[in-house]
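What you see is the complex with one protein chain gone and the rest in place.
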Amino acid sequence: MGPILIVTESTASGITDSTKECVGKAKELAKVLGTSTVALGFGPGAVDRLRRLDVNKVIAAEDGEFAVYNPAVCENALVQVVAETAPFLTMIPNTTMGLDLGAGLAGRNNIPLIAYCSDLQEQDGKITAVSQVFAGKLLARVPVPGDGAIVTVLPGSWPTGEETGDPVVETISGDYSSRMRVIRVIEPEKGDVDITKADILVSVGRGIESPDNLPLADELAEAMGGVVSCSRPVVDAGWLPKARQVGKSGQTVKPKLYLACGISGAPEHLQGMRDADLIIAVNTDEEASIMEAAHFGTTVDMLDLMPALAERLRGG
Amino acid sequence: MRVAVLLKAVPDLVEELVLDEESGSLQYDEMSYVPSEWDDQALEEALILKEESGAQVTAIAVSTGDVDTMLFTALAKGADHVVKITGDFDASMSNWQQARVLSDYVREQDFDMVLSGVQAIDDVDGQIPGLVAGFLNWPHASVVTEVRMGGDSKVLLRQEYSGGLVAEIEVESPVVIGVQAARKPPRYASVAKVRQVAKSVAIEEVSAGAPAGPAFADIQFVRPVAAGRAEMIEGDVDAVADRIVQILADHNLLRRA
Amino acid sequence: MANTDTVLIVGAGPGGMEAARTVAELGKKVLLVEAQAEIGGTPYASYATLTPDLQETEAAMGHIVRGIRHNPSIDLRVNTRVVKSEGDIGAFHVTLENPDATQTVVEVGAVVIATGFQHFDPGRETQMYGYYEYDDVITLVDAEAMFKQGKIIRPSTGQAPDSVAFIQCVGSRDRQIGNKYCSKVCCGIASKQSIEIKRMLPNAKVFIFYIDMRMYGFWEDQIYWKAQEEYKVNYVRGIVTEVIRRGGKLLIKGEDTTMGRPVEVLMDLVILSVGMEPSKGTVQMSKIFSVPREEHGFLQTVGGPLDTVSTPVPGIFVAGAAAGPKDIEDTVSMGGAAAAKAVGALNRLALEV
Partner (left out) sequence: MQKAKAIELEIAVVDGVELNGTWNRMFEPRVISEYDLSVLEEITNIPGAESLGYCYQCGKCTAVCPVDSVGDYSPRKIFRRTQLGISLLDSPDLWLCTTCRNCLRVCPKEVNMIDIMPAVREQAVLEGKAPAELLTAFENTARYGNPIGESARKRADWTKTAGVPVPVMSQKKAPVDVLWFVECYPAYHPRGKEASAALARIFAALGVDFGILGTEEKCAGDSQRMAGERGLFEMLAEHNIKMLSKYRFNEIVVTDPHAYNAFLHEYPKLGGEWPVRHYTQFLAEKLAGVNFVKGIKKRITFHDPCYLGRHNGEYEAPRSLLRALPDVELVEMGHCKQTSYCCGGGGGGMWLDGFTRDYASERLSERRVKEAVEYGAEILAVSCPYEVPRFEDAVKSTGHDGQIQVMDIAELMAYCMGLNEGLAIS
């Protein structure tokens, strides 16, 4: 059986959590399958970044062409590494990189692809991948074929692995050039709030009562690493700009967490947020229709809860 | 510049997905189909390119069901030409197989660029453009939010990464692009216009054989644990706050230090 | 000794002609005196079509004119002026100046004055519309002369205009120039002319700048609505006060009062909707027959709205625009009324005698 190959991803602050989750899972699976793990990393400093990963082997492609992430160049390198190492599983975080490389590799090397994977389960030496299909409305349980597969893994699927390894380090170089060239990478502008892009939304409704209470929401959002959004009455009152409005006449959002505070949940509002992964509703009315859409609900006063929650999250 | 836009109809999630809970198989007959929303974005970006640079836009769909309205709508929106690939296909046809059929057609034609939605929600491989690019061995970029013409048959792309980072990419055609979003919201084709097009323009039909390729055996579908009505968190403010922190931790939503 | 058989009618326009026909029909003799060579008056001489029905003037009035000429009861004297009058009802001794400059005295029982109006002179005093400076500033009357030729052109170039502006109330409703009154017909005539222009030049842009549109009775839908709805004539509330030459065109300046914004727009042709003033003849007849003029300068009548034709002088009646701004309908009606009253006065006199 071939090794488990993890295509690693890193940002300015180092290896991503999603990569570490793959590493942890790969190690667990390799152990029961009796195979090894290999991590492939791109870009300058890849050797240093991957040196402590808990894998058996690290392959680093550091040279000039890898100075910035270039989908076609990385795909060329990956195709070669896969040809040489013949992995059983190729795991890639299901980010832009995963969407670039997973399908491209699958097509070029004729390997089945399982995307939007949220779990890999082992039983009797067989691996079953769980893939989110139909926008998460269903999960597909896919037996990984004996010849292996490529899986692109949704961030947040597993706990992150530890960086306590001492792998063999190999660097590769060659002609991976492509007709594709990255001209520049642009940093996001600071201060712009696009609630459709936020993973976490602290959304306030009429229950905020007064604009004087908005700092409570701001502080909570900051503590959670999220952004403040709202329902229409708050915009109508002029307390928050239109760009923050969730709902039929505002934005449609699909965050990982939607914390609805003091929002009753008019159908027009639900239309804009019902696809959030996790919805927690804070509303003194247990019968409010937001409770139908929410996963968790509470009837405590949002104005008390927000600071209490912020304090815990800052403290943690 | 000839641009191919690959369109796919996917099950409409507004309708309940009907599942045989015993066998874990999907009841495809019970589904109603809508154009994949990302394909709509790809078509829009192609039409913007047409307006900017006079590109010739061909919309292509594999006939896994009724795709005519989708193709007529593409014409009504401004596509120059539409192609339906026919064969012994049905709604259960995998993305892999569709990508095969589409790439075979694209290879024979003289397209400079292939645009399609970055995601297709109805299959485990989830992505037509990457597979098509792989089969064609053309360069490919996903999560693209802008496509423009550069000089010398070059194409300029904007690719988005998490955290709001954006890369500007230049690529010599031919290229395959997985479109996340067009620069403008997809345009609306009025019903009158679609009906008029349907009466006056014919869809080109091209037949294809059944594609071979990796297929997953025994995919089982299950419903995620149903959310239903909110689980009420009881207790005073402190108890509730503690519980919410725990829920966030369970969902990997706590900020990591 | 009284002459109860003959009515003198001064002026052979629509009012005078109708008075003459009516007197003749009522069995009296008519002496119809017209200073011009032709009869028919201002509309017949100057207007290509009539307001409000856009009938061609010749077709509408020709048979009336011919009827007057051939009526045995009507003694028509053209190129003839009234120069003097003495006596009273039943015995007016009126001196006529014949075409050969000789004078004749006639005796008549009653008189109908139908000496009409003249158009306001747009060059006068405060009116700064450049009528005498710019070829392409014309009046309603000039426009009618062109319509008679079957065309409308910019006099400066001989070409058809692309844009035409009517300016309403020129010479009317203005205390400073001494004409406080509304001339009554110009809104209708401008609308009628705008329809004619659009018929000849469907692509021309035609504007009417107005203070208020004064469309009496049926004129509202017969001309105003028709011009706007069928002929796409543009009515803009707010009067133009300045016309200056810019390039080969005319820059008109005014205020669009509906929008509350100034207007400075280029036009090819500007048509001044000039109003009515008492004609010279009317002023002279006032002196000759000692009929006082009312405060606006027209012949005075005594009955207010209830008697529109009797003057303060017994036996002397007035018809048409000699008594104030009138459209043709009013003028003709007054002609009939004045004739009836004149014949009636003579009949009463005959009974007394």
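By letter and in written order, the chains are A, B and C; residue numbering begins at 1 in each of them.
One rule holds in what follows: a contact is a pair of C-beta atoms (placed from the backbone, for glycine too) under 8 Å apart; a residue touches a chain by one contact, two chains touch by 3 or more.
This is a predicted model, so every value here is computed, not measured.
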Check: For the unseen chain, which displayed partners does it touch in the full complex?
Finding: A, B, C
Margin query: Considering the complete complex, identify which of B:2, B:154 or B:193 is in touch with the unshown chain.
Written below: B:193
Margin query: Among C:166, C:207 or C:298, which one touches the chain that has been omitted from the display?
Written below: C:207
Check: Which of C:5, C:86 or C:264 touches the chain that is not shown?
Finding: C:264
Note to self: Just checking the interface: what residues of chain C touch the absent partner chain?
What the structure shows: 205, 207, 213, 224-225, 228-229, 232, 234-237, 256, 258-265
Next item on the list: Over the whole complex, note the residues of chain A touching the chain we left out.
Entry: 206, 233, 236, 242, 248-250, 266-267, 271, 289
Item checked: Footprint left on chain B by the chain that the document does not show -> 12, 14-16, 32, 34, 185, 187-188, 190-195
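As a convention for this text, only the chains that are shown with their structure count from here on.
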Margin query: Once you draw an edge for every pair of touching chains, what topology comes out, line, ring, star, complete or other?
Written below: other
Check: What chain lies closest to the overall centre, CA atoms only?
Finding: B
Next item on the list: Calculate how many whole Å lie between the centre of chain B and the centre of chain C, each centre taken as the average of the chain's C-alpha atoms.
Entry: 79
Checklist line | Centroid distance [mean C-alpha coordinates] between chain B and chain A, Å | finding: 20
Note to self: Can you tell me which positions in chain B touch chain A when the two form their complex?
What the structure shows: 11, 13, 17, 19, 24, 26, 96, 99, 103, 118-119, 121-127, 129-137, 139-143, 156, 159-172, 175, 178, 213-224, 227, 229-233, 236-238, 240-242, 244-245, 247-248, 251-256
Margin query: Help me check something: in the complex, which residues belonging to chain A touch chain B?
Written below: 11, 17, 68-72, 75, 95-97, 99-100, 102-116, 129, 131, 133-143, 145, 156, 178-188, 197, 199-200, 223-225, 256-257, 277-281, 286, 291-301, 304-305, 308-309, 312-313, 316
